[in-house]
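Handing you a structure now.
Of the protein chains in this complex, all but one are displayed in their positions.
Then we have chain A:
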């Protein structure tokens, strides 16, 4: 071995890269656990770890104060923590997938019309049926999101140029803006739905019970499984369509699976929390910066990052304007955007 070779930066071997990624994934899991614990303890009433533990696992207690703590933890803190984790994972994975499938680095899950489809359904059912409770319109929101996603994808895949990333993105924008206009038209003519819309629009994980969370988690689980199954094909698709076809990828099938998975993930998360913009876009870029372009690593990273960011933003939102709350959808943008802008400015991201 010559001395000059030692002085050059040694290229890292495959095992070393993999070890780094596993360490990163473990660190993300640890921060997720920490953030979740924090989310149980922090709020209008701060609880000690012992109290949280008691609230989670103790049976009914004669002590009035402890019963109250149990009530806070089990009916308020646990549901919103679970929802933040589930929705964060869904939005993060959805964001990474849609950037992969459209090969557009500024693609967001909103691009498929998912958010506006849900918004339109919400204002429509409020205007028509007079629903006031989120429990009633969350299902319509999900149906609206799914229909919009299917419509956009269906329109973009008519004819030969099917699934051209640019066509998909533009068709998504066309339908999105159309639905947004219809939403505004309804909201402007009906004050009740305008009122409902502005709260749902802010994006919140509070006030949703397990009767909504479990089904939403089910949809998201199916979406995640589909997402995992399509990751190897997605890697090949990003080498270019011809290469992927040559390597035996069924392009139409894998693209359809991808879109269904994105719709399930983003649609369910949006229905339960309202549109949380920017989260998926941001964590997908950060994940790509951390892992490189391999989607088998990028997607899990993006999911965990999404969950951590959403949890932290929800916690911050509970703390800054006490005793009121700032919706996590608002906090995500206020905290995430400057952070993201710094990373962009330092030239960390490449165009897909």
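Here, a contact is a pair of C-beta atoms (placed from the backbone, for glycine too) under 8 Å apart; a residue touches a chain by one contact, two chains touch by 3 or more; residues count from 1.
Assume contacts and distances are computed from a predicted model.
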UniProt lists the protein of the undisplayed chain, choosing from "Thioether cross-link-forming SCIFF peptide maturase", "Betaine-aldehyde dehydrogenase", "Iron ABC transporter" or "FAD-binding protein", as "Iron ABC transporter"
Where A:26, A:136, A:195 or A:250 are the choices, the one touching the absent chain is A:195
Among listed residues A:42, A:66 or A:170, the absent chain is touched only by A:170
Answer key for A:51, A:314 or A:327 versus the chain not shown reads A:327
Touch assignment to the omitted chain, from A:44, A:71 or A:106, lands on A:106
Logged for chain A, residues touching the omitted partner chain are 104-106, 155-156, 158-162, 164, 166-167, 169-171, 173-178, 180-182, 184-185, 187-189, 191, 194-195, 198-199, 201-203, 277-278, 281-282, 285, 326-327, 329-334, 336-338, 340-341, 344-345, 347, 349, 351
